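Structure below; questions to follow.
Missing here: one protein chain of the complex. Every other protein chain is in place.
Per-chain numbering from 1; labels A, B and C assigned in written order.
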Amino acid sequence: MEMKKPVIKSIPYEEFKDNETLEALINELNKERTNVVVGKLDDLINWGRSNSLWSLTFATSCCGIEFMAVGAARYDFARFGFEVTRNSPRQADLIMVAGTITHKMAPVLKRLYDQMAEPKYVVAVGGCAISGGPFKGSYHVLNGVDKIIPVDVYIPGCPPRPEAMLYGMMQLQRKVKVENFFGDKNRKYSRSNMPSDPIIVTNVPVSQNENTEEK
Amino acid sequence: MEFNKTYIGRVLCTIKSLLTGLKTTLKEFFTRKVTEQYPENRKTQKISDRHRAMLYMPLDENGNNKCIACGLCANNCPNGTITIKTKMVTDEETGKSKKVLDEYIYDLGCCMYCQICVNVCPKDAIAFNNHFENAVFDRKKLIIKLNK
Amino acid sequence: MLDFNTITTAIDQYLHSIMPAQAAIVTECILVALCAVLAYVAFAIVMIFMERKVCAAFQCRLGPMRVGPWGLLQVFADVFKMLIKEIISIDRSDKVLYNLAPYLVVMSSVLTFSCLPFADGLQVLDFNIGVFFIMAASSFGVLGILLAGWSSNNKYSMIGAVRSGAQMISYELSIGLCILVIVVLSGTMQISELVEAQRDGWFIFKGHIPAFIAFIIYLIAGNAETNRAPFDLPEAESELTAGFHTEYSGMHFGFFYVAEFMNLFIVAGIASTLFFGGWAPLHIAGFDMFNDIMNYIPGSIWFLGKTFFVIWLLMWVRWTFPRMRIDQVVSLEWKYLLPIGLVNLLIMTICVVMGWTF
Partner (left out) sequence: MSPEFIELEILRPRMEELHRNGMDFLRDIIGMDWGEEGLGAIYALENSSTHENIQIAVRCTDREKPQIPSVCDLWSVAEFYEREVYDFFGIVFTGHPDMRRLYLRNDWIGYPLRKDYDESEAINPIRMESEVPEDLQRQSEIEEDAARELFVKQTNKIFGDQYIINIGPQHPATHGVLRFRLALDGEEIRKIDVHCGYIHRGIEKLSEKLTYPQILAFTDRLDYLSAHQNRHALCMCIEKAIGLDITDRTQYIRTIMDELQRIDSHLLFLSCAAMDLGAITTFIYGFRDREKILDIFEEVTGGRLIQNYNIIGGVQADITPDFANKVKEYCKYQKEKIKEYNDVFTYNTITRKRMIGVGKISREDAISYGCTGGTGRAAGWACDVRKRHPYALYDKVDFKEILYTNGDCYDRYLVRLDEIMESIHIIEQLIDNIPDGDYKVKTKPIIRIPEGRYSASVEGSRGEFGVFIESHGDKSPYRIKFRPMGLPLVAAMHKILKGAKVADLIAIGATLDYVIPDIDR
């Protein structure tokens, strides 16, 4: 069976980044699928879900301002149907973690995530949310939100420009479009199968000052 | 008593100020919209050359990068975004062994775009480009090997 | 002109001919209910789409564009998502009331909606206290909101609900007074008679100054009734996160969301019936040609056209003004709208008694 490829208006499938991870996910989810009717229903539901991603207004720092800019007139994420930002986590479909998460904020973020109703998605926006970013060596900063909640899409940047955020949202749409609502091989299942193990590439060299000395 | 302090005066002033507001928004209702339609305008969109979205290694005409693996960028990076792996290569003609770049690993996911690495680079071997479409599903995909 | 009376009578006769009278009435009730609910949903979708587009236009942006042509399918996507979204049950909430509240709100608005006269003959019930019934039906929506706030076990919801109660009870008065002005002018409470009386001129023209003032007050009070800016205190996003429906998710929240929009439709519908002649076409005395042409446009188009115009007016207001504070909301009603409304009623009575109306 041919792999179902999510379609996004105006950007061809091949031009998207990270198709490999997406295809791995599709294969994982669709191993034993044959039912055509259910498949069509799934498509309909995914079409609904992916075009109506209401985000929680959650911003801790700089990226939050760019998130507001995405919502404003020039970039206008209402075009995608994302403009209904909800202040209550119960009504939101997605949490855009825009900004640094500190030790004090971590339990709050976790609780917000738990309060959201399924299906829920997490987008890590900017260096701080992805890895701790500029403040990775700090005593009070969580190095990446994927340590406490599962992240669906990473949008790098410090802060990412509004178009980059829109691009990230389209990536998320693609991910939503390959999910299954019916059957046990759906997203929830796959998520527990593929835990996003947090990775740290390089720790901040504590003694870096000494290194520069000689150069 | 001044007119605009009386009951009727206050009501009229209020109505006037509200009508001014309504007039302004009505005008905007009919003006051209300022929205740029991002994915639709991908081909025509212009982004400042100075915009920093991602580090890359400019290549010379032979397709080689200019990096000499001195490690200044990695040492000057405030949060360890750059890791340089070197290897020793022996020059066949002179017989001297030389330290050359093996892998230039850049973590897009924690770069803070402070430009110090570009500033300190003695050979201008690295620079920022403005390709901002970098969102991925997997954290590991953000760790990029810059040299080919 | 298409007369819906003939259609409905035909259906009625057909049903009576094939089944006993009791069964026929039951079938008719079910049919009517189905039609009402379907129309309710259809209008809700239209309204939500309109709101998003109109709001975008006021804000120099485009609004939904990518789902379907010009974003036409946007709301359908939202509906699909909402329908299958998880409904969270809240720990330590009052389960029965918590689950009942959204249905109460929606029921009240469906009930009121079905009383609207869409065209001649296209209304569920046309009886002698029609306007009064609409008012009574619309006012029990506040009960749902109060219950939602109370049962959610959330302090924001509680504050939102109490605000809502204070606000709705206040503004009900003004709405009542405005409707009274029209009742005084027309001398009837039956909706079909109200509309018929406007065949030769809408009440807003017939009643001139007092009717116009009543219209403005009605719009303000109606806006407050529907909890829309500048009176959106019960859900005041920046103060109470989402107000009385903070804890609701999925379709339960969807009910509140839809009911809010449909209440707006209802307020506009009543306004167009009372002040702009409902399904009656625009007639200008003396221009018979013009009047004839106007008569060709079906009544339901007239009604919807007028209603959507009033809705647009209310959206315009909503997307222009900042939110008021609770004490200001209450003092606006009791210090300004209510006295002005009373005086206005007096003026209208004098006008009618002296025959100073057109």
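Simple rule for what comes next: contacts are C-beta pairs under 8 Å (C-beta built on N, C-alpha and C of every residue); 3 or more make two chains touch, one makes a residue touch a chain.
None of the values given here were measured: they were computed from a predicted structure.
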| item | value |
| --- | --- |
| For the chain not depicted, the shown chains it touches | A, B, C |
| Candidate in contact with the missing chain, chosen from C:98, C:156 or C:275 | C:156 |
| Sole residue of A:87, A:131 or A:171 that reaches the chain not shown, by the stated touch rule | A:87 |
| Hidden-chain contact residue, picked from the options A:6, A:48, A:81 or A:159 | A:159 |
| Absent chain, residues of subunit C that touch it | 58-61, 155-156, 159, 229-230, 232-233, 236-241, 319-328 |
| Subunit B, residues in touch with the chain not shown (by the definition above) | 13-14, 17-18, 20-21, 23-25, 28, 34, 47-48, 50-52, 76, 78, 112-116, 119-120, 128 |
| On subunit A, residues whose C-beta touches the chain left out of the figure | 56-62, 64-66, 68-69, 72-74, 87, 89, 99-100, 102-108, 110-112, 134-135, 137-142, 147-148, 158-159, 161, 206, 208-209, 212-213, 215 |
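The criterion applied here is as follows: only the chains that are shown with their structure count from here on.
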| item | value |
| --- | --- |
| For subunit A paired with subunit B, centre-to-centre distance based on mean C-alpha positions, whole Å | 19 |
| For subunit A paired with subunit C, centre-to-centre distance based on mean C-alpha positions, whole Å | 40 |
| Of all residues in subunit C, the ones touching two or more other chains | 56, 59-62, 65 |
| Contacts with 2+ other chains: residues of subunit A | 9, 73-74, 76, 79 |
| Contact footprint of subunit A on subunit C as seen in their complex | 52, 56, 59-67, 71, 73-74, 76-82, 84-88, 237, 241-242, 245-250, 253 |
| Subunit C-touching residues of subunit B, taken from the complex the two chains share | 11, 18, 21-22, 24-26, 28-29, 31, 33-35, 37 |
| Of all residues in subunit C, those that touch subunit B in their complex | 56-62, 65, 316-317, 319-321, 336, 340 |
